[in-house]
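Here is the structure we will look at, set down as structure tokens.
Just one protein chain is left out here, and the rest sit where they should.
After this line comes subunit A, so read on.
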Amino acid sequence: MVVCNFFLQGRCRYGEKCWNEHPRGESRGGGGGYNDSYGRSGGQQQQPRGGGGGGGGGGGGFRNRVWVNPSQQRGGFIQPSSFSSQGSSDWGSGGGGGGGGGGGRRENLKSSDFSFSTQNRFSALNASNAFDRGGGGRRGGAAVAEGTAGDEDDDKKLEVIQMDMDAWESSGQWGFSCYSYFKTSISGFTDLSPEELRLEYYSTRASGDLQGYINGVNQLLSQWKSRVQELKVMSPSTRLALLAELNGTAPQLSSSGFGSTPATGFGSSTSTFGRKGFDAAPPAQTSSFGFPAPSSGFGSSSTSSPSTGFGGLLAAPTQPPSGFGSSSTPSASSFSFAAPSAEKPAASSGFGSASGFSFSSAAGNAGGGFGSAFGAGSGTAFGAATASPAAGAAAVGEATGALFSPESKLTQEELNQFKAKRFTLGQIPLKPPPASMLAV
């Protein structure tokens, strides 16, 4: 008889049914002959069987004398890309590649909405993290998996973030939550548990100052909405800021302008001005300020610190509300996070109502008001903020790496550049402009 070449290589598909001779004594490690009714064999092509069978499927069907250990097989699986497309349709998993690979190993899932994703086989994307997508299904998953280094990758990342924001907004999820993209926390979100909020409500109800609570909550809500909106819209400066965060290159925030707490319902007086860093310091979007961007660049990015000063329990600073306080956003009655964020928080009443707050440190007062302009989403609020540029610059000047450079720190050339109508290529200042030069 003819000796079977495949058998000699260890990969004869027919096993004992093979018409050629299989000389005994050959290695049989890979010799997964399979019964036609099973869709699986050792490392060879996989037939779409609805994911049934898995590695263990070989159990009954193997006529081959060689028992190919399913766990070995699994380890050796090269997950071909064709599998991922099947996988995603079966499991409805967002992570196409990851889901497919995982689905192949497991038996049929009974209910279609139990979708999971295993770690992505593309280890470049961080093997120890669950590679999956919130909300939307199969969209960006495969795309991210295949992205090569560089801009494409970044684009995909940002796309993912946008999708996540979309899903977050429309889903009615709890909004006071931190958010992260693959281990990097995205700044601009405060993490508050429902219990903390509820406790605050109960305490203020006892003390009779419910309105303060309501105002505070609305402020937080509007901050959240504006941040989500920002990330969804993804203006160029937000993009840059985000990418800087994601790549870990953004400078650490100095507390310029942030961290006041409204005294009204919350009773804490955390003074954070002049503090150079926070515990879980989110990076500042200062990079965006160095660019000769129009005022929208200034308005769009916002930095924040993690928690609020509820009842003086927490020492971490809060971001001043973007809605400028007591004028609550139009949808005051609907706490729902899923409410369409039609209102632009910054469009609400102007800077003057900031007097509704009492900021904790005197030096920071103007800085606080000034800084809070950055929490706002639009240029109009920013325009209002320039009403106190001098004070702002002074306060800001204390902090290093601030949003604006004090004039004393800029060289004459840099000042000239800022004064000029346009930047000269090659001489664009790296430092942000002084606040007093802003003409909005």
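By definition in this document, a residue touches a chain if its C-beta (ideal position, glycine included) is under 8 Å from a C-beta of that chain, and two chains touch if they have at least 3 such contacts; residues count from 1.
By our rule, contacts and distances are computed from a predicted model.
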Missing subunit (named according to UniProt) among the choices "Rae1 protein homolog", "Ribosomal RNA-processing protein 43", "Origin recognition complex subunit 5" or "Cytochrome c oxidase subunit 3": "Rae1 protein homolog"
Hidden-chain contact residue, picked from the options A:8, A:167, A:415 or A:437: A:167
Touch list for subunit A against the chain that is not drawn: 52-54, 56-57, 74-75, 92, 102, 105-107, 109-121, 123, 127-130, 132, 134-138, 164, 166-168, 170-174, 176-181, 183, 185, 191-199, 201-202, 213-214, 217, 279-280, 306-307, 313-314, 333-336, 338
